[in-house]
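Here the complex is missing a single protein chain, while all its other protein chains stay put.
Chain IDs A, B and C follow the sequence of writing; residue 1 opens each chain.
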Amino acid sequence: MIIVMSHNASAREVEAVLKRLENTGFKVHLSEGVERTIIGAIGDRTRLGDMGLEAMSGVEKVVPVLQPYKLASRAFHPGDTVVTAGNIAIGGGQIQVMAGPCAVESREQLLEAAHQVREAGATILRGGAFKPRTSPYSFQGLEEKGLELLAEAREATGLKIVTEVMDARTLPLVAAYADILQIGARNMQNFFLLREVATVDKPVLLKRGPSATIEEWLMAAEYIMAGGNHRVILCERGIRTFENYTRNTLDVTAVPVVKYLSHLPVIVDPSHGIGKWRFVPAMARAAVAAGADGLLIEVHPDPAHALCDGPQSLTPENFAALMEDVRRVAALMDRGVG
Amino acid sequence: MIIVMSHNASAREVEAVLKRLENTGFKVHLSEGVERTIIGAIGDRTRLGDMGLEAMSGVEKVVPVLQPYKLASRAFHPGDTVVTAGNIAIGGGQIQVMAGPCAVESREQLLEAAHQVREAGATILRGGAFKPRTSPYSFQGLEEKGLELLAEAREATGLKIVTEVMDARTLPLVAAYADILQIGARNMQNFFLLREVATVDKPVLLKRGPSATIEEWLMAAEYIMAGGNHRVILCERGIRTFENYTRNTLDVTAVPVVKYLSHLPVIVDPSHGIGKWRFVPAMARAAVAAGADGLLIEVHPDPAHALCDGPQSLTPENFAALMEDVRRVAALMDRGVG
Amino acid sequence: MIIVMSHNASAREVEAVLKRLENTGFKVHLSEGVERTIIGAIGDRTRLGDMGLEAMSGVEKVVPVLQPYKLASRAFHPGDTVVTAGNIAIGGGQIQVMAGPCAVESREQLLEAAHQVREAGATILRGGAFKPRTSPYSFQGLEEKGLELLAEAREATGLKIVTEVMDARTLPLVAAYADILQIGARNMQNFFLLREVATVDKPVLLKRGPSATIEEWLMAAEYIMAGGNHRVILCERGIRTFENYTRNTLDVTAVPVVKYLSHLPVIVDPSHGIGKWRFVPAMARAAVAAGADGLLIEVHPDPAHALCDGPQSLTPENFAALMEDVRRVAALMDRGVG
Partner (left out) sequence: MIIVMSHNASAREVEAVLKRLENTGFKVHLSEGVERTIIGAIGDRTRLGDMGLEAMSGVEKVVPVLQPYKLASRAFHPGDTVVTAGNIAIGGGQIQVMAGPCAVESREQLLEAAHQVREAGATILRGGAFKPRTSPYSFQGLEEKGLELLAEAREATGLKIVTEVMDARTLPLVAAYADILQIGARNMQNFFLLREVATVDKPVLLKRGPSATIEEWLMAAEYIMAGGNHRVILCERGIRTFENYTRNTLDVTAVPVVKYLSHLPVIVDPSHGIGKWRFVPAMARAAVAAGADGLLIEVHPDPAHALCDGPQSLTPENFAALMEDVRRVAALMDRGVG
């Protein structure tokens, strides 16, 4: 870490900062320039957050040198991490596609969707039983009944199941059914929940918050890993930008950047990322071409009557066509699908 | 709600939309222009979210006419709502100042801070017992011990207490101590938690998410109100912008806008809003001049040794000076302080 | 256009709006609901901007139904527009790659770069003679001397030339040399300049402003087209987001969206879009997979000694490898390169 003192910092102020650092166990180096005095400090980066050095008199700014995350960093674990859910490996040679409806609505809807997406090549079924909705008046999910239907669909198709957990209290229930626990974008910094899923022996699919930086996203992964669960799958799902024609802006750029900074697998959700089904296939191709390890796609047997996110759901026919495209792009990346 | 059909929508597509609306109980009006067919629909706005009309073939866009919130709107409740915590009224003629440290660190620190802020004119003591921290390696709060210390400080000073609740499981514990429950910015869209605090008989201070629109913020308030708790205090605490010199950008503009759209009281937290104590007094003045009903200010007996957010905490001396300023601006707005 | 009246608008206020619309030549339709009165107005959308209806008493909001651009819209020109620069066609079956250094620095540097990018398959040479720089102390370009060197490189390699025009006064000079005129991102809403390039018989490569919405970008294209020059090539070059690890966030999502809304060709500049050469190849692949008609890539014989944007420039070797990738993705899209 580097501490830049203000141009009129006194010798006493510099001394106080040095002493504070040394007392906390940092090795310091002082550099007095013409315009600024600069202090370099080497020590345990995880203590930086609590030191409040910028509150000290005469300090202009504090510049961290190392990233604040450790376990999630590529430096900590140079090879790619492969996360498994049963016999399905995410982050390895195969690209995995998770598909299904936004929300579990009924037995018929879910089973139909499950068979359709499996037919087209998906290996994991998505479907929300607990739904975070912006409006208190919107459909909030079938809850436990939805989880039971997901289990039935798994039984019927052999697909693994990914579903969202919204709260520490319902975590045991969701974990009893899910193969992969999804942390939704709005909960990316729900630190209580992150600490709880860290104690469960299930892979966690961690969605990026719509306004989160990549560092914040990796810090959320660090929470889960620091708590003991290293099976984290990162999922880019669109960021909030000024554009309002689309629901969000899918940040494909994040894919190669995260793969460079971290060893964790990265998948992409173009359905939420854009919010209009028409643009999902192009962005699915782009994501795989950029190096994504998988996709999360909303598919509904009848999007116009979906209780949730119909406008961004593909019909089974369009999904099958998308899978054809994805296979071709994957081949070009020397990868298979599923 | 208005549905704009695409320029090449067929008569059958228009018909399908009309039928769907009518079946859901909307009264419709068809307007066929040269370039576009437009459908107006009048009915229960709260059903709009689940209809997925944009997924229907031939629909270009759906434009809501009414705001999606009801209970939180000025139209629903034309007068100003005054929320009380014991004998303290928020949203009335008096401006209330909530002040204290970011985190409860120790008995000495908290009691010292409590006496100091009361002395200067604050009526409510802030202090976190459960702390949402970006890093898993940072101090996470004293938890129940912190709540006990807050209660002791209340006993000693007569100040009311506002403290954050982070999770439904710990809500009963926090509610047993707090006079006002704070929902933190990162939890503004933690809908589970919103539904839980809706069932508690305590005022809720709802912080705005750093990237939330005003509509999203009012929808979060609507969750609490729809669940039965109408004692919501809104708190602007800075939004994320491109500026990186400050921690956030305090959105003073939100104050008159929210006061116009809603009847709920609005307070402002300039400490988090900027993140540098130096700018807090100017922004406290600005907030009151813009019409805020109160302030939330971080004050620490020794900011340089604070375990949390030292750089944005005022010393007791600077806080006392700020209170002088606030009183003068309040007078100009024909209001008192405390 | 739809005018939503506020819930307490008087009959006189409604009347005034109706009269104002009719006097301006709009056909109006009144719809009186329980909660709101709504006025639909059909007429010349280009007059909307000057009417200031929202300033009228009792008006709550004005919702445009049609996009504000005409000539740039897909509805106006359903087929894809192909823009030619000599024998090079942009927006047709072939993907065109424009490559070269950020700035023209010297004869040796430019000619070396030109030969290298042509060798690898580029058809158009990029290179700035006038450079917009954030700092007044940075290298501002060789100006006319740079243009002469570009012409020499064209002569030597057969490549076409794209270079930036920053100002109406120097436009005739730049236009005398360039095959394609580039409008830089910071000038996307320099309406004077847009009106001027509209009068020149050269294709215009219009970069998207880093904070511009797609609609604003297409409105800038509309300026050029309304002035008589329909040969506009759109170039996505990264948007400003909260992410600060990369220079910008390349908005790949914009590619399929713009291709849907407009008939104009769209190319992508991953070099500026990210600012780190390491991520350029992945994003070039993603752009082509998403449907881009071409790429703009910074290549420098010696990036570490570049006078401008070295960190984002590829070495000739890395560029050649990228071109291999691009050819493979293009084939998958049934397109060739160059």
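Keep in mind that, in the parts below, contacts are C-beta pairs under 8 Å (C-beta built on N, C-alpha and C of every residue); 3 or more make two chains touch, one makes a residue touch a chain.
Just so we're clear, the structure is a prediction, and the values are computed from it rather than from any experiment.
Trainee: List the shown chains that the missing chain touches in the full complex.
Mentor: It touches the following shown chains in the full complex: A, B, C.
Trainee: Considering the complete complex, identify which of C:Leu150, C:Met166 or C:Met283 is in touch with the unshown chain.
Mentor: For the chain that is not drawn, the touching residue is C:Met166.
Trainee: Which residue, B:Ser6, B:Thr249 or B:Thr315, contacts the hidden chain when the whole complex is considered?
Mentor: In the complete complex, the chain left out is touched by residue B:Thr249.
Trainee: With respect to the chain omitted from the figure, which of C:Phe26, C:Tyr177 or C:Trp277 is a touching residue?
Mentor: Hidden-chain contact among the options goes to C:Trp277.
Trainee: Can you list where subunit C touches the absent chain?
Mentor: 20, 46-47, 49-50, 52, 54-57, 68, 132-140, 166-170, 186-187, 189-193, 195, 210-211, 216, 219, 222-223, 226-227, 240, 276-277, 303-313
Trainee: Quickly run down the residues of subunit A that touch the omitted chain.
Mentor: The missing chain touches subunit A at positions 2, 4, 7, 29, 31, 33-36, 38, 40, 42, 63, 65-66, 75, 240, 242, 244.
Trainee: Just checking the interface: what residues of subunit B touch the absent partner chain?
Mentor: Looking at subunit B, the ones touching the missing chain are residues 211-215, 239, 241-246, 249-257, 260-261, 273-274, 278-279, 282-283, 285-291, 328-329, 332.
Definition applied: only the chains that are shown with their structure count from here on.
Trainee: Same or different: do the copies subunit A and subunit C touch each other through matching residue numbers, with over half of them shared?
Mentor: Mostly the same residues form this interface, as more than half of the numbers used are common to both chains.
Trainee: State, to the nearest whole Å, the distance from the C-alpha centre of subunit A to the C-alpha centre of subunit B.
Mentor: Averaging C-alpha atoms per chain gives centres 26 Å apart.
Trainee: Can you check how far apart subunit A and subunit C are, centre to centre, with Cα atoms defining each centre and the answer in Å?
Mentor: 31
Trainee: Multi-chain contacts in subunit A: which residues touch at least two other chains?
Mentor: 211
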